[in-house]
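Sharing a structure below in structure tokens format, with a few things to ask.
Only one protein chain is missing; all other protein chains are in place.
Naming follows writing order (A, B and C), and every chain is counted from residue 1.
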Amino acid sequence: MHSSAARSARVGVVTFPGSLDDGDAARAVRIAGGEPVRLWHRDKDLHGVDAVVLPGGFSYGDYLRCGAIARFSPVMGSIIAGAGRGLPVLGICNGFQVLCESHLLPGALIRNDHRHFVCRDQWLRVENVDTSWTQDLRMGQEILVPVKNGEGGYIADPETLEWLETLGRIVFRYINGNPNGSRDDIAGIRNEAGNVVGMMPHPEHAVEELTGPSVDGLVVFTSVLGGLLAPSMVTA
Amino acid sequence: MSTPAERSEARVTSRVVVDVMPKPEILDPQGQAIQKALGRMGFAAVSAVRQGKRFEVEIDGEVDAAALAQVEQMAETLLANTVIEEFVVRVEQ
Amino acid sequence: MSTPAERSEARVTSRVVVDVMPKPEILDPQGQAIQKALGRMGFAAVSAVRQGKRFEVEIDGEVDAAALAQVEQMAETLLANTVIEEFVVRVEQ
Partner (left out) sequence: MIDSVKTAETTPGLEQPFADLGLKPDEYTRIHEILGRRPTSCELAMYSVMWSEHCSYKSSKVHLRQFARLAEQIDQRRGEKAPGAAGAVMVGMGENAGVVDIGDGYAVTFKVESHNHPSYVEPYQGAATGIGGIVRDILTMGARPVAVMDPLRFGPLEAEDTRRVLPGIVAGIGGYGNCLGLPNIGGEVVFDPTYLGNPLVNALCVGVMRHEDIKLAKASGPGNQVILFGARTGGDGIGGVSVLASETFDADGPSKRPSVQVGDPFAEKVLIECCLEIFAADLVVGIQDLGGAGLSCATTELASAGAGGMHVVLDRVPLRDSTLAPEEILMSESQERMCAIVEPRHVDAFMALCGKWDVEAVVIGEVNDSGRLTVEWRGEIVVDVPPRTVAHEGPVYERPYARPADQDALQADGTSGLLRPNTPAELSTTILRMAGAPNLCDKSWITSQYDRYVLGNTVLAMPDDAGIVRIDEATGLGVAISTDCNGRFARLDPYAGAQLALAEAYRNVAAKGARPLAVTDCLNFGSPEDTGVMWQFAEAVRGLADGCLALGVPVTGGNVSFYNQTGETAILPTPVVGVLGVMPDVRARVPMAFATDGDAILLLGETREELDGSEWAHVVHGHLGGTPPMVDLESERSLASMLVEGAEQGVFASAHDLSEGGLAQGLVECCLRGGLGARVELPSGLEPFVALFSESAARAIVTVAAPHRYAVEAFAEMHGVTVTEIGYVGGSTLRINADIEIPLADLRAAHTATLPAAMES
């Protein structure tokens, strides 16, 4: 796949106090063939990672608004700056919420319309493969990954929803049932450059036959690693 | 259904506000989390924060004593959990 | 750290209230769910409910213009998500 000289790509996984799926995200990176690097919320230094995952959980308890407090942590300052320079960033669930609160992605996530936490296996349709995190998926491909959230309803003002649609910024959509009242069945979106993706479902929980409903989530991680290892992007 | 934005419509609706706050003696993890965050962000003068809920209830017709009593009852039974929260009902000026 | 129970202590603290509500153009599923529940419970006169948040911020010292400006800034940056919410800051009478 890549020359033996190439080091494996280093993917940072941030731990905020209250992060829960950080270990799982790191495991997914490892299974995908990358090297996970744990990043601490108070540490501005990104330790030279090639990409970053903001994992699921309840950062700082998420009592105010999901992701609202994490957005002001030192590590986020560096990640926001990095994202501006093209650093691939994936926000999963709470990570997605942090990305919205950071204004790296538009819109917001609000309490599920049925007002319960929901954990279930969810079918998604891939709507955009032009991102660092979905380039190895197929357009229109249907994948099965867990969702688990209490505040997963994606919302934005009508104009934003419209341009997300017309500009192809919707990356994943819920199919066979919307688990949380997300507008337009939106499960994941991207920024303009395609390096930043936020998604409510949990690809890191679908990387092993033994523990997940499928291994469909693995491709999200191999996508970014593949991109990083493409010769043009390997840092000398 | 009318939304607050439409309250100038012909039909008369009135707005009653229900403020629900954690009882002072009850632990308020939300408030504590916010206070700490504000501290980290440099807002040093804040000595305490409490987070509660605010409901805006639109009622058909004028707010009379009967209507207020109804809202009191909604607050008591649904909007607030009186084991750990207290509430205030008031008509928006 | 002082708790609200200690408000009457010698040190002067003032309370500023921040009300945060979903913007009118943003769907409020929580409000809708509450309205439905109220309907089921027999409160028929309710035409709409919106749910937001209420923060009580205790500030050391008197509330002057500078303090209010600080709270405005807290609301803008942390307490409200201005993408979907609007807020009002006021001094508790």
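A few points about this structure:
Everything below uses one rule, namely that a contact is a pair of C-beta atoms (placed from the backbone, for glycine too) under 8 Å apart; a residue touches a chain by one contact, two chains touch by 3 or more.
Since the structure is predicted, the reported quantities are computational estimates derived from the model, not experimental observations.
Screening A:21, A:127 or A:216 for touch with the missing chain picks out A:21. Residue-wise, the contact with the chain that is not shown comes from A:148, picked out of A:65, A:148 or A:173. Residues of chain A that touch the chain left out of view are 17-18, 20-21, 23-24, 27, 56-58, 60-63, 116-120, 146, 148, 150, 202, 204-205, 208, 210-212. Listed by residue number, the positions of chain B touching the unshown chain are 25-27, 29, 32-33, 36, 81, 83-84.
Please note the rule applied: only the chains that are shown with their structure count from here on.
Work out the mean CA point of chain A and of chain B, and you get 34 Å between them.
Chain B and chain C have CA centres that are 8 Å apart. One simple way to say how far apart two chains are is to compare their mean CA positions; for chain A and chain C this gives 31 Å.
Contacts with at least two other chains are made by residues 64, 69, 72 of chain A. Each of the following residues of chain C touches two or more other chains: 25, 77-79.
Per the touch definition, chain B reaches chain A in the complex via residues 29-30, 33-34, 37, 40-41, 51.
Those residues of chain C lying in contact with chain B across their complex are 1-5, 13, 19-21, 24-25, 31, 34-35, 37-38, 41, 43, 45-61, 67, 70, 73-74, 77-79.
Those residues of chain A lying in contact with chain B across their complex are 60-61, 63-64, 69, 72.
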